[in-house]
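A single protein chain has been omitted; all remaining protein chains appear in their positions.
So, chain A:
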Amino acid sequence: MTHDQPSAMSIDSDDNAPPDPSPAASAVGSTKQRPDLQAAFTDDVLESVLRFVTHRRDRNAVSLVSQAWYKVEARTRSEVFIGNCYAIEPERVAERFDRVRTLVLKGKPRFADFDLVPHNWGAHFSPWVRAIAQRGFQWLERVSLKRMSVTDEDIGVLARVFPGFKELSLVCCDGFSTKGLAVLAGGCRQLRGLELIEDDVVDDGVDWLACFPETTTSLVSLCFDCVECAVNFDALESLVARSRSLKKLTLNRHVSVGQLQRLMLRAPQLTHLGTGSFSPDPNAPDQEVDLVSAFNACKFLHCLSGFREILAEYLPAISPVCANLTSLNLSLADITAAELEAIVFQCHKLQLLWVLDSVRDRGLQAVASTCKDLRDLRVFPVDPREDSEGGVTEVGLVAISEGCRKLQSILYFCQQMTNAAVVTMSRNCSELTVFRLCIMGRHRPDHVTGEPMDEGFGAIVRYCKKLTRLAVSGLLTDRAFMNIGMYGKTVQTLSVAFAGDSDMALKYVLEGCPNLQKLEIRDSPFGDAGLLSGVHHYCNMRFLWMSSCRLTMSGCQEVARSLPHLVVEVIREREEQGDDDSVEKLYLYRSVSGPRNDAPPFVSIM
């Protein structure tokens, strides 16, 4: 199968393959040559066997064997994952997989999180919900969306049309309001999970919590910490009381610590808790709250988050659960090293820890000395500005690398770093799969030697053999990218900002990293030559994003001409550009459905 055959995409990709199997594959299953196969592989047998094939990549491969296998696979696939909602039309998915139970969709490119994608760019859920509603999809139970625009009507359809609908998960989505939540709560009798994570929810003043059925509910998971509207606490308390299966509960900042205590006593079976504000009710600031008993009561808690407006005095109250805590998200809590130490010293089983840099290097040293099982660490900046003081340095990074040898994923915001520290981490933490270092000041070199950060990142790609995701920062020359191209053979996702000297950097990466799936670049001096050096690989990728680089319209058009299965979008926001050939933002992705029909005026498809 040659590279420009659509079916080739399915083997390398996460996305759903287009349907037509190649002639060679069909021959394998053809009964003319192998009559014995006809007897052996009846549909029933195949169905039973395929139940054990779960990963989508394997399923995609199975579907290519023959028409018969394609049909059986389609009937038995339980989860459909679409990594880019524009890679395929919803109708085609609905037609092929009509018995699916779970639909997972991803929309906007990740740089949308940083305001680089204009509002109304797209990624609407409506055409999807319409398509699956029309085809029946009677079996649909779960929908999980990331970075999509979802309307209240869409949610309404989910609640009304699909009798078995149980779980809705929306991550970084927008376009809906509390009205939509109310419709879901009231209309979906068997709702098990509603997880709203970092969404932008419009406050319509609707008391959605009161819309849940009055009887016992099947709720297992209720996460609404991102919903900024005030809550009707009585409705919430009553809901929690009649949801005996509730295991995950994340509250928003309108829940005070006194209210939290009451809820915890109602739900001692909780395993995941988002604590809400973790500070007293502003109307009753001196109220005594016995939080320790509440935490004592919740013996199964192992995952804590929230602490939205934390009053540090309350933090030690979580002590009763610290010994069993595997996940602790303090990334919205501005606490000091001492305040962190008081609890972290008891958290020997911690695997995930997210904190603010207010805890300083000293806080990280405490973590390193205690949390030997740590897998996922994120250190966010309290002051997320380029010239802020920064709380942590290379000292913290080295401490973590020495103490937490099992570390798999790190996201670290700092203002100063050294190559030596990054090299140390690369040698100490061989299990790293995700390494994201953000030196907040642009173009900052190693603050001790004055050298670019090439050596440090080079060591990461060289010694972390399992690395799949990398984000670079600081002063970086083409040499850093040469190293990534040379050693980063397992890298799938790469984020680049304010880095590199020339097109060679981009060329190294596109030619050297065969597993590259997602490449996002901003403000780097890469032009058309660099862009064109990836033409051999773009159909194997999910997407490429380049903004504020040195691309021109002619370059983008040439890429579009060479690759008919690629959609090349140029986003221009500034009207005065006029005849200017330069391209401000480029977003290209493979697709079997051609250019989308919902592109807004500021998007030109080459």
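The definition used in the following text is that contacts are C-beta pairs under 8 Å (C-beta built on N, C-alpha and C of every residue); 3 or more make two chains touch, one makes a residue touch a chain; residues count from 1.
Note that in this section contacts and distances are computed from a predicted model.
Trainee: Please identify the absent chain by the protein name in its UniProt record; candidates are "Exosome complex component RRP46", "SUMO-activating enzyme subunit 2", "Auxin-responsive protein" or "BHLH domain-containing protein".
Mentor: So the chain that does not appear here would be "Auxin-responsive protein", according to UniProt.
Trainee: Check each of A:47, A:95, A:198 or A:598 against the chain that is not shown and name the one that touches it.
Mentor: From the options A:47, A:95, A:198 or A:598, the contact with the absent chain belongs to A:198.
Trainee: Touching the absent chain in the whole complex: find that residue among A:358, A:418, A:433 or A:540.
Mentor: A:358
Trainee: May I ask which residue of A:380, A:457, A:508 or A:589 touches the chain that does not appear here?
Mentor: A:380
Trainee: Taking the entire complex into account, which one of A:115, A:214 or A:288 touches the absent chain?
Mentor: Candidates A:115, A:214 or A:288; residue touching the omitted chain: A:115.
Trainee: Mind pulling the chain A residues that touch the left-out chain?
Mentor: Missing-chain contacts on chain A: residues 111, 113-116, 172, 198, 200, 226, 253, 285-286, 308-310, 331-332, 334, 336-339, 358, 360, 380-389, 413, 438, 440, 442, 495, 497-498, 522-523.
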